[in-house]
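The next block holds one structure in the form of structure tokens; read it before the comments.
For subunit A:
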Amino acid sequence: MALVELRSVVKRFGDHVVLKNVDLSVEKGEIIAIIGRSGSGKSTLLRCINGLESVQSGEVLVDGVAVHDPKSDLRNLRARVGFVFQSFNLFPHLTVERNITLGPTIVKGLDRAKAAVLAREALRRVGLEEKLNAYADQLSGGQQQRVAIARSLAMSPTIMLFDEITSALDPELVGEVLRVLENMAREGMTMLLVTHEMNFARRVANRVLFMNQGTIWEQGPAAEFFQSPKTDELKNFLGSVLN
Partner candidate 1 sequence: MIRELSWVDPLYLILALRWTVAITLLALAGGTSLGLVVAACGSSGNTAARLAARGYVGLVQGIPLLAWLFLFFFGFPIFGIDVPGWLAATVAFSVYSAGFLGEIWRGALISIPKTQWEASASMGLSYLEQLRHVIIPQAVRIATPPTVGFIVQLIKNTSLASVIGFVELTREGQMTAAATLAPLPVYLMVGALYFALCYPLTTYSRFLERRLHGAR
Partner candidate 2 sequence: MGYSFHFRDVFAAQDALLSGLALTLQLTATTIVAGFVIGLAVAAAAVYGPRWARAAAHAYVEMIRNTPLLVQLFVVFFGLPSIGIKLDVIPVATIGLAINLGAYASEIIRAGIESIPKSQVEAAVALGLTGRQVFRHIILVPALKNVYPSLTSQFILLMLATSVASQIAAPELFYAGSIIQSRTYRDFEVYTIIAVAYLALALLLRVVFALCYRLLVRRR
């Protein structure tokens, strides 16, 4: 069974329909890049997967959990689905370590010592072990984003969602974050990334989705997708962003 399954998903904000009958299937280990103009619905799509947004109709099934069902217990699922935000959203009043151990201790009930071990390991994976006791405002944007990734990794997720995580970073800091993502991809993590980093998508993703006007306008294997776009809209989009 697919890890993530979206069937005929419709999402509305008031009168505005943001997602129009979206179907998507993601297998374990797949790396999917989602591109498109602002307003095309790509962030909303991602947020529907971990239940940050509700859907008006259709089904969202993640790792066996019916996310679209208001009665579902999403808490358990969110422990398995990591989400990294564009604006990092680190907790400013907590140290880096506490930011990372918060989830494992409170949601998974681990004791502090075990959680601390997890935190150190997660920080090692993103290359920031020495920042254990720092606070968010002492770190650069790239470092904060890597801590945010570590925070999600510490929960041992089966799937990671990334919502334009490099868009708010200064260009010279983007590289360090992308390197972390490449390592995760190599280790076999299932990843969905909404991104503007076309070169990264071409290099790392298995499949790329182009969202336009609330639907998946075109999708395909990475190489073919960027080399020979089939629809005019995708051709225009790639033309405008790749120059």
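How were these picked? Simply put, all candidates are chains of the complex that A comes from, given by their letters.
In this text, contacts are C-beta pairs under 8 Å (C-beta built on N, C-alpha and C of every residue); 3 or more make two chains touch, one makes a residue touch a chain; residues count from 1.
Note that the structure is a prediction, hence the values are computed from the model and not measured.
Trainee: Number, please: which of 1 or 2 touches subunit A in the complex?
Mentor: Looking at which candidate touches subunit A, I get 2.
Trainee: Would you mind writing out the residues of subunit A in touch with candidate 2 in their complex?
Mentor: 50, 52, 74-79, 83, 85, 87, 89-93, 102-103, 106-107, 135, 148, 151-152, 155
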